[in-house]
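Omission of a single protein chain aside, the complex is shown with its protein chains in their original locations.
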Amino acid sequence: MLNSRWFLEQTTKDEGAFHSLKEIIYSGSSRYQRIDILRTGSYGKCLVLDGKMQSSEVDEFIYHEALVHPVLFLLKSPQKILIAGGGEGATAREALKHPSVSEVIIVDLDMELVNLSKKYLDEWHRGAFEDRRVKIFFEDARNFIQKAEKFDAVIIDLPEPAEDGPAVMLYTKEFYEGVYKCLGESGIAVTQATSAAVNNLKAFTAITNTIKQVFPVVRPYTVNVPSFFSPWGFVFMSKDKDLLDTVPKHFQTGLDNLKGSLRFYDYETHAGMFSLPKYLRDSIEKEERVITDSSPISFY
Amino acid sequence: MLNSRWFLEQTTKDEGAFHSLKEIIYSGSSRYQRIDILRTGSYGKCLVLDGKMQSSEVDEFIYHEALVHPVLFLLKSPQKILIAGGGEGATAREALKHPSVSEVIIVDLDMELVNLSKKYLDEWHRGAFEDRRVKIFFEDARNFIQKAEKFDAVIIDLPEPAEDGPAVMLYTKEFYEGVYKCLGESGIAVTQATSAAVNNLKAFTAITNTIKQVFPVVRPYTVNVPSFFSPWGFVFMSKDKDLLDTVPKHFQTGLDNLKGSLRFYDYETHAGMFSLPKYLRDSIEKEERVITDSSPISFY
Amino acid sequence: MLNSRWFLEQTTKDEGAFHSLKEIIYSGSSRYQRIDILRTGSYGKCLVLDGKMQSSEVDEFIYHEALVHPVLFLLKSPQKILIAGGGEGATAREALKHPSVSEVIIVDLDMELVNLSKKYLDEWHRGAFEDRRVKIFFEDARNFIQKAEKFDAVIIDLPEPAEDGPAVMLYTKEFYEGVYKCLGESGIAVTQATSAAVNNLKAFTAITNTIKQVFPVVRPYTVNVPSFFSPWGFVFMSKDKDLLDTVPKHFQTGLDNLKGSLRFYDYETHAGMFSLPKYLRDSIEKEERVITDSSPISFY
Partner (left out) sequence: MLNSRWFLEQTTKDEGAFHSLKEIIYSGSSRYQRIDILRTGSYGKCLVLDGKMQSSEVDEFIYHEALVHPVLFLLKSPQKILIAGGGEGATAREALKHPSVSEVIIVDLDMELVNLSKKYLDEWHRGAFEDRRVKIFFEDARNFIQKAEKFDAVIIDLPEPAEDGPAVMLYTKEFYEGVYKCLGESGIAVTQATSAAVNNLKAFTAITNTIKQVFPVVRPYTVNVPSFFSPWGFVFMSKDKDLLDTVPKHFQTGLDNLKGSLRFYDYETHAGMFSLPKYLRDSIEKEERVITDSSPISFY
C-alpha cells in the first residue's frame, strides 16, 4: 500500500530504492554532511549520509567483512592498520578480530558522525572505540596520509564521490600514490569502489584502472550488499607481486585464530568474490580512464 | 528530481525500486496476467508481468545465460530441452546456441505474452521462435510435464509464485517430482529461485530444501541481476551424482563449439556463481521447510 | 530530491500525495485502526489514521471551523451538542467557543485515539477534554444515537468510509434517520462528506442525496483543506425549513460574543463556502444514489 512512510534513495538519475520507514532515530546535519539514522522495515537500523544508505544493521556484516578480511588474511601478521573513513566503527571492529593487529588508526573528517555512531550504532562498533589499540583522528584522510608513517594495511571506507562532496579527492591517482607511500614494503590496501551493476559500471572500472597506474597488483572484486541495491565493487591493491598466490597457505590458520566469528567471509566466499563475471572483466580490461585531481569522478 | 515519470516495483512489503519511465511501449492484460512493456532510463526496454520486472534489455543476458548454460555445459551433448515458462524466447535463444540441441519445447501458459514478445521483444528472442527446432505449447507446465516424454534438460523459467498466481503450484515438491520423472537418466534441471538477498532469503532456501527431497544432487547458485534489485537465486538439480565433478573436463570444448558468443558466462563466472557466501550456505543448511501442494509458498 | 523520507497517502487508486517526513512522533495500532502521529515538512504535526491524513497542525483550523461554526451560528442559542467521532478534541474545542453551549458529548469508538490525542495533540484539543461541559463515551456513534436524548446540534466528524472500516455504516440513510430522531425540533446537523474534487465526486454527491431523503433542508458546501489534497465537502442538514434564511440576522452578534477568536470563519467565508461552482451543483442535482445499510458506500 502506498499509504505509508518511506525512505527513498535515488541512486542514479534513473533509478532508486524505497524502504518502509519505522522510526527516525536521529536526523541532523554535521559540519560536513546530513546524517540520518533510520529504522527501516527492510534492513533495520540504517546509517544514511546525505541521503545515501551507508550501511544497515541487517547486512553491514557483508560489507564490512568483505572490505576488511581479504586484506588482513593475505597479510601473515598485520599489525598497523589505517582506516580512512569508517566513522561507524564497524571496519575497526572487523580489523580488531585479527590477533596480530596492534594499532588501528581511524581517520574520519566528521567528529559528529563518530559521536553519533558511539551513541546510536552499537551494532556497528560493538566496543571498537573503547579498544586501547584504536586511535581516532578527525581530519581529511588525504592530508593524514601525506604525513603518515608506514602501515601494513590501509582500508579505505569512504562515501561515494558525490558532487562537491569531501570524498571526491579520495578517488584519484594522486590519492592512491599517497596510499602507496604510506604502506610498508609488503603493504596492501583496499577501497570500496561504488556500484558494480552492469548499467552503472563506469566508476568501478575507472577506479580500478586508476589504481592500476599506481600499484603492481590490483584485484577488483564484488559482493552482494542488498541494501546497496546493486552488486558492490571493491578494489584490492598490493605492492607485493607474489602476495595473492600465498592465499591458500595460511588461510585456515588465520580463520582459526580469529577473535570472534565471521558470518560472511571464509574461503569459499573469498573465491566467489574474486571470480568476476565475463562482462565485468571485459569492461575492466577495456577501461582507459584515469581519475586524477584535475579530472576527478563524481556522482549524482 | 521528483518531477518525473517512474515505474515503481514493490518487491516486498518493506522494499522496492523505482525506474525513470521513458515510454510505455505496451500495456494490457492477457487472460493470465497484466503485461507491460516499458522503456526505462535505467534498464532500457523491460518486460513487466503483474507489476514485477521480468527481464530488461540491459541485463537479461545475465539472467538467461546464468539460467541456461550451467545445465547445458554440464551435459556433454544435450539434445532435447524443455523450457517451462520462458515466453520471451530468450531462454530458448541461449539453449539453441548449443550445437547438439535438436529440440527445444517451450511450454508457456500465456499465448498473448508469446505473441507480444514476438512483436516487441526482438532483443530477447532474436529469431528463436523461427528456429525449426523450437515448438511452443500453450498450456500449464505442470500438466505438460505429467504426460511428457524424457528430456535431457528441463529449464524452469517462471515468474515468482505470487499469491493466487498461476506459478504457485510450480514451486512444490510434487512439481519437482514431475520434473524428475520427465528427465532422462543423466538429466539435469534448473529453476530460477527468487531473491537471494540476506533480508529476503526464505523462499530461496525453502525451494532449495524442497528440491533436495527429490533430487540427489542439488546446487543452489546466485547471480547479480541488477534490474531484479537484489542477488538472484537459481537451483540446479541432477539425477546423476557424478555430474558436477565432470565440469572441467569438457568445459572449454563446449565454449569453443558454441554457436554465438556469451557475454556473461564462462568458467570463472561459473566458479563465482557456485561459490556462495558463508551466511547463505548456513541458511540453506538450516532450512527445514518443504514446499508442498498443500502448503505452497507465495509472495506479496 | 528523491533522497529523503516521505509520507505517502494514496487517496484514490490513481492519485495521491507525498509529504516530507521530519519525525514519527507515534506509530501504533489501536483495537480499531492504525494510528500515526507524524511531523511533516508541509503541514507540521499530522494525525494519520489507517494511512489517511485526518488533520494537520497547519490547516486543521480550516476543517474544524468549517465543520462546527455554520451549524452553531445558525442556531441562536445552541446548548446541547453531540459530536460523533472527533476524538482529537478540536471539534469540541470549536463548539466550546459558543457561550450558550452547556454540554458537549463526544462519542468516539477508540479510547486509545483519545488518549493519544490528549498526550500528543495539544494543538488540537487545547484543554477541551478538561472542560467540565465535555463528556466522552467510547462506543459506536450509531449505537449511541439510537438511544440518545435530544440535541440541539449533531456534528459528525468521522473518517472516510474505508472498506471494512467501522465508519461505513455511518454514511447511510438509516444512520441519518437516527440523527434526525435525536435532534430537537429546530435541530441542525452537519457531516464531513469526503472529497469534492471534480474527478472524485461520487461519494460527496451520494451522501448529499442520501441526506435529502431524510432532512427537508440540506446544504452541501465545500472548503479548501490543502492537506486533504482536494476541495473537501460537508453537508449541512436541518429540520427547520426557515433556518437558513435567518443567517444574517444574528450572525455578527454571534461572532462578537464568541469566546476565542476564529482564523477561518466569518460571514464572507461562510458565503464562499456555500457558493458552489456550477458543475458541482449540476452533479448534486443529477445524483440519484441513496446510500443504505444494504448498499453502503466505501472507499479504496
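Order of writing sets the chain letters: A, B and C. Residues in each chain are counted from 1.
To be clear about the criterion, contacts are C-beta pairs under 8 Å (C-beta built on N, C-alpha and C of every residue); 3 or more make two chains touch, one makes a residue touch a chain.
Given the structure is predicted, the values throughout are model-derived calculations rather than measurements.
Which of C:42, C:79 or C:186 touches the hidden chain is settled by the complete complex: it is C:42. Think of the hidden chain as still there; on chain B it touches residues 1-10, 16, 21-24, 27, 36, 38, 50-52. Residues of chain C that touch the chain left out of the display are 8, 10, 12-20, 40-43, 58-59, 61-62, 196-200, 222-224, 226-227, 229-231, 262-266, 268-269, 271-279, 281-282.
Criterion: only the chains that are shown with their structure count from here on.
In the contact between chain A and chain C, the residue numbers used by both copies make up over half of all numbers at that interface.
Annotation: 53 Å between the Cα-based centres of chain B and chain C. Spacing of chain A relative to chain B, judged by their CA centroids, is 33 angstrom.
Centre to centre, using the average C-alpha position, chain A and chain C are separated by 54 Å. Residue positions 8, 10, 16 of chain A each touch two or more of the other chains.
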